[in-house]
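I have a structure here, written as structure tokens, and I will follow up with some questions on it.
Complex shown without one protein chain; remaining protein chains in place.
Order as written gives the chain letters A, B and C; numbering starts at 1 within each chain.
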Amino acid sequence: MYDQNVDLTTVKTMKALVYHGPGQKSWEDKPVPTIKLPTDAVVKIFKTTICGTDLHIMKGDVPTVTDGRIIGHEGVGVVEEVGTGVTSFKKGDHVLISCITSCGKCDYCKKGMYSHCADGGWILGNLIDGTQAEYVRIPHADNSLYPIPAGTDEEALVMLSDILPTGFECGVLNGQVKPGDVVAIVGSGPIGLAALLTAQFYSPAEIIMIDTDENRLEVARTFGATETINSGMQNVTETIKTLTNGRGVDVAIEAVGIPATFELCTAIVGPGGHVANIGVHGKSATLHLETLWAQNITITTRLVDTVTTPMLLKTVQSKKIQPKQLITHHFKLSEVVKAYETFGNAAKERALKVILTNE
Amino acid sequence: MYDQNVDLTTVKTMKALVYHGPGQKSWEDKPVPTIKLPTDAVVKIFKTTICGTDLHIMKGDVPTVTDGRIIGHEGVGVVEEVGTGVTSFKKGDHVLISCITSCGKCDYCKKGMYSHCADGGWILGNLIDGTQAEYVRIPHADNSLYPIPAGTDEEALVMLSDILPTGFECGVLNGQVKPGDVVAIVGSGPIGLAALLTAQFYSPAEIIMIDTDENRLEVARTFGATETINSGMQNVTETIKTLTNGRGVDVAIEAVGIPATFELCTAIVGPGGHVANIGVHGKSATLHLETLWAQNITITTRLVDTVTTPMLLKTVQSKKIQPKQLITHHFKLSEVVKAYETFGNAAKERALKVILTNE
Amino acid sequence: MYDQNVDLTTVKTMKALVYHGPGQKSWEDKPVPTIKLPTDAVVKIFKTTICGTDLHIMKGDVPTVTDGRIIGHEGVGVVEEVGTGVTSFKKGDHVLISCITSCGKCDYCKKGMYSHCADGGWILGNLIDGTQAEYVRIPHADNSLYPIPAGTDEEALVMLSDILPTGFECGVLNGQVKPGDVVAIVGSGPIGLAALLTAQFYSPAEIIMIDTDENRLEVARTFGATETINSGMQNVTETIKTLTNGRGVDVAIEAVGIPATFELCTAIVGPGGHVANIGVHGKSATLHLETLWAQNITITTRLVDTVTTPMLLKTVQSKKIQPKQLITHHFKLSEVVKAYETFGNAAKERALKVILTNE
Partner (left out) sequence: MYDQNVDLTTVKTMKALVYHGPGQKSWEDKPVPTIKLPTDAVVKIFKTTICGTDLHIMKGDVPTVTDGRIIGHEGVGVVEEVGTGVTSFKKGDHVLISCITSCGKCDYCKKGMYSHCADGGWILGNLIDGTQAEYVRIPHADNSLYPIPAGTDEEALVMLSDILPTGFECGVLNGQVKPGDVVAIVGSGPIGLAALLTAQFYSPAEIIMIDTDENRLEVARTFGATETINSGMQNVTETIKTLTNGRGVDVAIEAVGIPATFELCTAIVGPGGHVANIGVHGKSATLHLETLWAQNITITTRLVDTVTTPMLLKTVQSKKIQPKQLITHHFKLSEVVKAYETFGNAAKERALKVILTNE
């Protein structure tokens, strides 16, 4: 139902990054999207970025994404047109695009679980065309866009489309980080660093960052990690045991997405602690219930709901957080293919998030 | 430090059930316990019972239990003697014995996590002598005993030593059962039934009981289950899918303790739901993160804290729950070996909980 | 913007109860409402009722209600017509009308605080025409109507428009009623009784009902009150002190709306307890901070959000609650003026809720 069978000769065209099967992508002409339902908006992209998930899509790991799809689920832009049912936005409004589409009406939306919206969830750049393009159609615009307050650094807000709410909701909120806690974050990539930044909203006593990439650990220290462990060189479980007097951590946040890192989290968490999974997993993990059954722990999983976006916007405006810290590279939107190369070699390029500007 | 090297010829003796290695137990003479620390009490057992864990101990599955240990961690009785530091109880008081010993002073106790008390936790009938005896010494008596209100049916309260708080705290509270919820309980043995009884405190819309034993499912229906599934004869996942219009349950409570039943719980829980583990596990389970990562679920484990015992006592007194429903057999305490046989053949004997009375 | 300046000779007309200033109401012809915005629905009323608030309106106590307004904010009916933006309902659907209109888009709605919806809240029969009519226009229909499951007793659901969510949200949820609690409800009218019925979702040990009307206290006992106090004949504070061994109640629910009853609640609540106000107040109360400052109490106020309506629907369907118990009288909708008389003499008529049927 989301296909756009249109005659390219009669419609306005734009440039967009299109997926053409595993390993195949191109920056090509596509029709400018139009309003299909009264609750839609069309947004002209100002800035967008590339997500780790986009790399997975490009490899063919995400079967819901099919040939011809425009990729991308993050960005800020300006409203170009709204449907007759949109009441909160009008042409010209500067908006933040949420990676999650929410109808605001279904049972899940009413519970604040937008990720499982009956007519939304993560569909942008997945089931419908996305944001790595000059224009994008946003369904249920009233509940899926956020107004950008005048004077805000819009580039920084691109981090609020996905990465910051993901680190915050799936990692920090689900992990129930509290003042005085010892928090461990396994994985110091962009998502782990987003968790690191937002964990500090709750003033934990210690945040221990774990990764194999020394550069990323160094970044983590400048972002507020009180301790770093290079898991390629140190025994993490033993080091944590020492750091916590044998107790284990209060919160262990998984920000990688493989069985080993998840299992590490369950090994380092102390009695009464929380394991909060953020990582996108492709395989099962082993859950050591033979020891964990009596440890009074909580394990959570979550696809980001972006229900905290209004809260995060306030913390950005009040400078409690500097999302810009996550941005390492800039490209023109038309250079998106090159940007994928850089982002795809994140370790070598020391890349965290790249910004693509539609100039 | 808990050994009792005493000369049996000079001390008062009593009868007790003693563990002598895998498969070996006897009803034999032991010295009556005495006050060792100012915070101790000695309680004369009035009624006790046998726990599923005791069967595991007898098989040799619990390595912390050593030869010579008196078994048992449940019961009611009368205070015989108290140490100088005990202020809440005196000789003659009728008391409920908690299966969990709590010092009330350590970090874990202050957080209400008595199960991990630095000088307690589950030690009765494990690290120190237990309640399947004529007398028992209770450390930290002020925090580990509960006064029995006059006029209460004391036999029923034996169910509050372990089984009801376990079903309630590990299953119902951790599962966050709410009015209108659909709850599934996997395992219709005594613990699953305790979860079934206490889940009704929160008026869920449906409670689906799952087991392979038709008799136990029948009991479940009389205890308030709205639906039962015989997992030996029906496809549980499919049946649940049908019953919930494809959504899955809000709460899945694991009350068996094997990988298959735990994995079943993670298969039937819906987005946003809770898997609450009660079972004592001896093996790891597989956690299907490849699907669960995006399901916004919560998994909890817990050794009972008995922190809700005062609440449960109030619900018993106000007849919101009838713990007596769980009692199927009665024996004299001196018939404890025979009682083990009955309880060990629970399915055949249609046994739930057996009461042993010290006459 | 809500006025309907229409020529009655050219439009379809219906009968409705219209307010014409203090003490003035009439059952008269009005135009059948039509769709004004894409998110509207027009509902043909099947059954409605009269609220205590309607009596206040009729006295002229609610200044937002102006001459010409159709009164009423409760009811069930059948969808007659929907706007182009309504996606969850269609003509012919049987629906429950919420007393609270929710846009589902504003900050308050996103927080679940529909009562303060930027384009809704309590507007039905207040700022816009209401339900004591043959037809009613419902703005933001997708978020303000609820589908009635086939086979449900629709009359009973009229109690879910306002009174049950009000008793439940403002009284029981805000009061944080827990298993084992001692709850006092001051006021045994329809709202107090709704709190009484829904408090039982959480299995409190005792529910003490307080009123001056012996008949209503008798009703309360049949509805599950464990204790009743006639405040016209007994000293409530002293009686509560005796009943709670000097401790005070865990939860005190105010269901009258005058200073004396609110102050009574703060007098009978124990340390750590909750005072949950439901009553609509016209005057200030005295808050005895000179004693309360050190009592660790929580006081809440709330205009019902009806955010729990889906939960309540499930409890009705699963028969955890019998809303029909609240219904004492039946009238034809055309007899609404007579119904007001009966409801206005509730004590004498032994009236709780009256049902008006549009035959």
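Definition applied: a contact is a pair of C-beta atoms (placed from the backbone, for glycine too) under 8 Å apart; a residue touches a chain by one contact, two chains touch by 3 or more.
Worth saying up front: this structure is predicted, and the values here are computed from it rather than measured.
Which of C:298, C:328 or C:357 touches the hidden chain is settled by the complete complex: it is C:298. Remark: the omitted chain is touched by one listed residue; of B:22, B:68, B:149 or B:310 this is B:310.
Considering the whole complex, the residue from B:22, B:85 or B:149 that touches the absent chain is B:85.
The omitted chain makes contact with chain B at the following residues, 38-39, 84-85, 87-88, 103-105, 107, 109-110, 112, 119, 142-143, 307, 310.
Within the entire complex, the positions of chain C that touch the omitted partner chain are 108, 111, 113, 115-116, 257, 259, 262, 271-272, 277, 279-290, 292-303, 305. Listed for chain A, the residues touching the missing chain in the whole complex are 178-180, 200-206, 226, 310-315, 317-318, 320-321.
By our rule, only the chains that are shown with their structure count from here on.
Note on chain placement: the centre of chain A and the centre of chain B lie 43 Å apart, centres being C-alpha means.
Across the assembly, chain B contributes no residue that touches 2 or more other chains.
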